[in-house]
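Here's a structure for you.
Only one protein chain is missing from this complex, and each of the others stays in its spot.
To keep things simple, chains are lettered A, B, C, D and E as they appear, and every chain counts its residues starting from 1.
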Amino acid sequence: QEASQDPAEETWLPSLMTETPAEGFDLAVSMARKAVTTTQTDIDALHALRPNYAHDPQSLIDVSGVVADYFATVAAANDYWRE
Amino acid sequence: QEASQDPAEETWLPSLMTETPAEGFDLAVSMARKAVTTTQTDIDALHALRPNYAHDPQSLIDVSGVVADYFATVAAANDYWRE
Amino acid sequence: QEASQDPAEETWLPSLMTETPAEGFDLAVSMARKAVTTTQTDIDALHALRPNYAHDPQSLIDVSGVVADYFATVAAANDYWRE
Amino acid sequence: QEASQDPAEETWLPSLMTETPAEGFDLAVSMARKAVTTTQTDIDALHALRPNYAHDPQSLIDVSGVVADYFATVAAANDYWRE
Amino acid sequence: QEASQDPAEETWLPSLMTETPAEGFDLAVSMARKAVTTTQTDIDALHALRPNYAHDPQSLIDVSGVVADYFATVAAANDYWRE
Partner (left out) sequence: QEASQDPAEETWLPSLMTETPAEGFDLAVSMARKAVTTTQTDIDALHALRPNYAHDPQSLIDVSGVVADYFATVAAANDYWRE
């Protein structure tokens, strides 16, 4: 498989397991952002874009939808944090 | 895992379990909004955007789709509230 | 959990169970609409928007996609109405 | 549950079960269309829209995505037509 | 169910089972295209659209998303090609 060689790359996502749903939500947000920074590696370029999407309702709605997709996977991984 | 340090952050989503589907739907709506406020933390800026999306059919349709994604996860977590 | 206090709110979705797939589809349509009316509570404002999306192919396609998302959850809840 | 009173309404989707994946795909296409005709009941208005979406690559891509969502549910209902 | 009468229609998707993930991906691509040709049956009209979407980043991203939806179903059907 196409393993990422860079050790830092490896450890950004050691596991999908979290203690609580809130932590799972944070993880989903970080995964959503990671996919963006994997595509656009120039962080300054990304920061320059922030005013656009952070004030655009359509973008904010779409961001929420993307987080929902990652969260669905994290929640399933954690068996929905059932007691 | 990237635990959120702010205790208030921790308690906004203590569990995915709800008594009824209607409560599950409310939870999905609150999670959809939480992803937006996590991205755009300036609440005044968000309120200023409301007239745009609340009167834009495309945005309202997309909001419904995002709620559907969160609801799918909450419903699975609650085993679809089967008796 | 953030229980909705208004009893009418509680009873709009007492269960995800339906007798038939057609009823499940109706329920999915009503949930898709509910997410819109939860976001834009002004029904007159919503009716004013109807000519826009009801004659816009892109919106109609997107509405169908949103119903599909809710229907997927309702169908799973009903174990796909298997005999 | 909000049962559809019109008997014709009831029988359009008696079951999610089909003999073959190809039939399951046809059913998904018909469900995608049903969601549109449920939203826009004026068939002439819909036919008038056809030239727009049938020649718009973005719409055609989105239609395919909607069919994929319905097909995912039909395929799960039929246990993926495993022998 | 609304069975497709045309035998050629029947055999385009005899099964969701494939030998390998790569073949499963090919099948997902062909299903994504089939949904388009089911909607727009005029192949020449479709070919005329190619320059638009094949050089439009947004369309290419959306095509990838649609393939992902079909692939998810094919992968589940094949139990993820687990040994």
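Observations on the model:
Note that contacts are C-beta pairs under 8 Å (C-beta built on N, C-alpha and C of every residue); 3 or more make two chains touch, one makes a residue touch a chain.
Values in this document were obtained by computation on a predicted structure and should not be read as measured data.
Put simply, the missing chain touches A, E once the whole complex is considered.
Within chain A, the residues in touch with the undisplayed chain are 1-4, 9-17, 31-36, 38-40, 45-46, 49, 52-53, 56, 58-59, 62-63, 65-66, 69-70, 72-73, 76-77. For chain E, the residues in touch with the chain missing from this view are 14-15, 17-23, 25-27, 29-30, 53-58, 60-65, 67-69, 71-72, 75-76, 80-82.
Methods note: only the chains that are shown with their structure count from here on.
With angles rounded to a multiple of 5, the C-alpha fit of chain D against chain E returns 60 degrees of rotation. Placing every chain at the mean of its C-alpha atoms, the farthest one from chain E is found to be B.
Between chain A and chain D, the centres computed from C-alpha atoms are 32 Å apart. Averaged C-alpha coordinates give centres for chain B and chain C that are 16 Å from one another. Residue positions 15, 17, 53, 56, 58, 62-63, 65, 69, 72, 76 of chain C are each in touch with at least two other chains.
The touch graph of these protein chains is an open line. In this structure, the chains touch in the following pairs: A-B, B-C, C-D, D-E.
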